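What you see is the complex with one protein chain gone and the rest in place.
Per-chain numbering from 1; labels A, B and C assigned in written order.
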Amino acid sequence: MTTEQLVDAYTWMTLSRVVDERAFTLQRQGRLGTFSPTKGQEASVVGSAMALTVGQDWIVPQYRELGACLVHGLPLDLWFMYWMGNMSGGRIPDDVRILPVQISLAAQLPHAVGLAWARRLQNLDDVVIAYFGDGASSEGDFHEALNFAGVLRVPVIFFLQNNGWAISTPRSAQTAATSFACRAQGYGVAGATVDGNDVVAVYEVTKEAVARARADEGSTLIESITYRLGPHNTADDHTRYVAEGEMETMAEFDPIVRLRTHLISQGLWDEHRDTELLAGHARRAQQAAVTAEARRPHYSQVFDHVFARPTPRLARQAAEAERRHGQEPS
Amino acid sequence: MTTEQLVDAYTWMTLSRVVDERAFTLQRQGRLGTFSPTKGQEASVVGSAMALTVGQDWIVPQYRELGACLVHGLPLDLWFMYWMGNMSGGRIPDDVRILPVQISLAAQLPHAVGLAWARRLQNLDDVVIAYFGDGASSEGDFHEALNFAGVLRVPVIFFLQNNGWAISTPRSAQTAATSFACRAQGYGVAGATVDGNDVVAVYEVTKEAVARARADEGSTLIESITYRLGPHNTADDHTRYVAEGEMETMAEFDPIVRLRTHLISQGLWDEHRDTELLAGHARRAQQAAVTAEARRPHYSQVFDHVFARPTPRLARQAAEAERRHGQEPS
Amino acid sequence: MTTMNMIEAINLALRESMYADDRVMVLGEDVGQLGGVFRATAGLQAQFGRHRVVDTPLAEGAIIGTAVGLAAGGMIPVPEIQFLGFAHQAFHQIAGQVARFRHRSQGRYPMPMTIRAPFGGGVRTPELHSDALEAQFAHCPGLKVVAPSNPADARSLLIASIIDPDPVLFLEPLKGYRLVKGEVPESAGGDTIGSARTVRAGDDVTIIAWSASVQLAEQAAVRAGEELGVSVEVLDLRSLIPLDVTSIATAAAKTGRVVVVQESPVTGGFASEVMATIVEEAFYDLEAPVQRVGAPDAPYPLPGVEEIYLPSVDAVLAAIREVTSE
Partner (left out) sequence: MTTMNMIEAINLALRESMYADDRVMVLGEDVGQLGGVFRATAGLQAQFGRHRVVDTPLAEGAIIGTAVGLAAGGMIPVPEIQFLGFAHQAFHQIAGQVARFRHRSQGRYPMPMTIRAPFGGGVRTPELHSDALEAQFAHCPGLKVVAPSNPADARSLLIASIIDPDPVLFLEPLKGYRLVKGEVPESAGGDTIGSARTVRAGDDVTIIAWSASVQLAEQAAVRAGEELGVSVEVLDLRSLIPLDVTSIATAAAKTGRVVVVQESPVTGGFASEVMATIVEEAFYDLEAPVQRVGAPDAPYPLPGVEEIYLPSVDAVLAAIREVTSE
């Protein structure tokens, strides 16, 4: 990573963290729905996303990859809208190459394979990165997608964020395998393990996978070992299952602290710039949240885009809703 | 394997082959439904089943494991009844430890895990063997079952018969992995590969897996490399996709011929005994088929055992059927 | 009598069932140490141990698939699917295996199993957590589908489901988990699956509903009395399979004016089965077309518009008005 990239990474990582915090507050105020913070996984998310070409390559998210989406151009207000429960937040701009947030664990993995396959069939050399967790890796979709990827030799990076937990289920109860990455050979794809809290390492390992993918050498399964520094989501109380002191111990490996320390030690960063950056982030997050909140969801979101043209019955149901709700202020 | 066991294996393998042939003929005469012969895989099926303790251990079949079921006590007439389309053929006797034929590929694998788990919870040391094919290994159920097996450390043998084909799909198009067995480590279970046409090798490798399972050392994935010596089933025309001459070449590795040659060379077998054995098999198969055919399916098979007691509506439907079909000769 | 909410009633029923029969075991995602994301299984692992309350890896297909094997091997599994939407990952095991194993084996392998899952909307969840999918499962022959609306029924029907020798999909209204409180008797009694119950008597209109829609029906009934002077009877189906055809026919015939309320999208929902049953069993008693209230034929949307999506008391009232208009 270049010096500039390092600072960029720090910028995205801290923005992600600030947005997390803002969103958490909004959730507590009842202004935003249940959501899962990235906290602790910013190096893993941002470092990997930076290894792909923005505007050409594709991000296939699960739900905990805000930083990757930001790197690839997702407008922040859309992110807020989505988690505030406004369907228009799911409308990713045409020039942003991101698939929708995926709530169904691992269901996006075959999508990533199909997407990469489609682009290759059109003689395009786009690469696709798909994010998912240690928990999601136990789903059948993981297996089927990786096996298809191997056979089809498609340019997909399966980026497994092993953050130690699937809600309350520890990694040790998720599989008896010694690593997740070792599954790669069972599909004839490349495999790699990386310290997910080291943004440079994540970037480098992903970069290699991208190069292989772009060169038509197929897919890679990357296990990024990181840690979820907090509850699973805003509805979760992790003190019920995380051993006392564990979060505090793991907080010492906070990837943001680590990168900041590195930047400062290299003379690339200082307290003053940091304060300014964070203040800017706070303004940006605040601004995006306000913009998002101002765009009230319209009743027609229920009906629009179910089909290209509604079925006769759906059209009737929409007309009925229009009669009931069409006059409400939006 | 002892000398006696070798002859036993040969007996079961040839019985399986003779039943296949009889069933094929019956199918062509319209007296038996679509079924999948074991032909070519007899060593794999019989050798593995013989490594388990009859009456204590459990067989969890797919649909192509007649020999394993015979070894473990399935009455042959039930097998004929089942494939003749008589539901009573699915009623395995109480003292025979076999699960029903499974048409849904790989769906039986989590059943095997649950079954083994149940027995262990009851402090019983039964072992379970589950059969499936190279094609079935691509299903999500395979992955989920093996991962559960690793975590739960249950006594299951996952016996993958890699017979080169999933209907018309060759093994090479099924996965890019160099072996199926190598997937074992991705689940923290033991793995092994064996020449599936060598009955002794199959027996030995399975025996080891059984010993581990019995000793609470967990599951094993065995890849038995064999070959389907004929069409996928009675509805299939394999000449559409098998390269000319391939079946003929592979027939040279016919496990029955191989075992017979070995037995004869060891002075354990001769032409005369062989003729007698086969004639006995033919009589037995013929007898079982006749018995099976004589037991006409009763209309009530549609309704019985859907629930312990039928729902009111099902009872009404059954009464209606009784009115229409109750008088028909059965 | 104790007052409790749905979650407490379910927790109680699980505890009672596990205490009564040590073949009963609970398995699923986060059911053990955490006690379930809604705390339905709270305290069970501490009481019954790690062998009977098991945190599994994250795979719904295998949660149900291993439960099939557990049942075949002599246990009485009570798997939890964290949200009904994720039962789709196990649809092949539920429809193709759980529901058919007894029939396939002609009685050799019964499937005493109760699959618990919360479902339904109104609590601002992320996508795929709120759809009312009961109709998809009510058309899987061999499977029973139970859907209580209140704590007393949740407790007695869950116990009955676990005792039942056949597989039951036990649907718990997410919205009612904490919101719906009610009296629960000391003893669970011998409730039976397959019987509907009149939860409110009335003379002019019959509303038929199940699960969370029963509360909607009751609210509409009160308002119909106050605002329209219409006396409304409410029948709570409690179980979709077996369907209590007799009670439906009686309740429909009583007033001749019927409204069926479901939370799911209209087309192909279970209300259509109820209507078909009424046509078959009580056609000549009908005074007006049966009215159907449900969600539009769209996927459950994000929370911002869920109140527009969900059937409302107003919509039920409009149907009552309609069915009494002629």
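We adopt the following convention: a contact is a pair of C-beta atoms (placed from the backbone, for glycine too) under 8 Å apart; a residue touches a chain by one contact, two chains touch by 3 or more.
These figures come from a predicted structure and were not determined experimentally.
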For the chain not depicted, the shown chains it touches: A, B, C
Contact with the hidden chain (one of A:Ala118, A:Val257 or A:Ala319): A:Ala118
Option from C:Glu8, C:Glu127 or C:Glu306 whose C-beta touches the chain left out: C:Glu127
Candidate in contact with the missing chain, chosen from B:Asp20, B:Glu42, B:Asp126 or B:Glu139: B:Glu139
Touching residues on chain C - with respect to the absent chain: 85-86, 88-89, 91-92, 95-96, 99-100, 103-104, 127-128, 133, 135-136, 138-142, 241, 243, 264-265, 267-273, 275-276, 279-280, 283-284, 286, 288-292, 297-299, 301
Positions on chain A contacted by the hidden chain, ascending: 87-88, 90-92, 94, 99-100, 104, 107, 109-119, 121-122, 140-141, 144-145, 147-148, 151, 301, 304-308, 311-313
For chain B, residues in touch with the removed chain: 33-35, 63, 82, 84-87, 89-90, 101, 103-105, 135-136, 138-141, 166-169, 173-175, 235-236, 240-241, 296-299, 301-303, 306, 311, 313-314, 317-318, 321, 324-325
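Here, only the chains that are shown with their structure count from here on.
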Taking each chain's C-alpha mean as its centre, the one farthest from chain A: B
Distance between the centres, which are taken as Cα means, of chain C and chain B, whole angstrom: 39
Two or more partner chains touched - positions in chain A: 138-141, 173-175
Chain C, residues touching no fewer than two other chains: 57, 59, 61-62
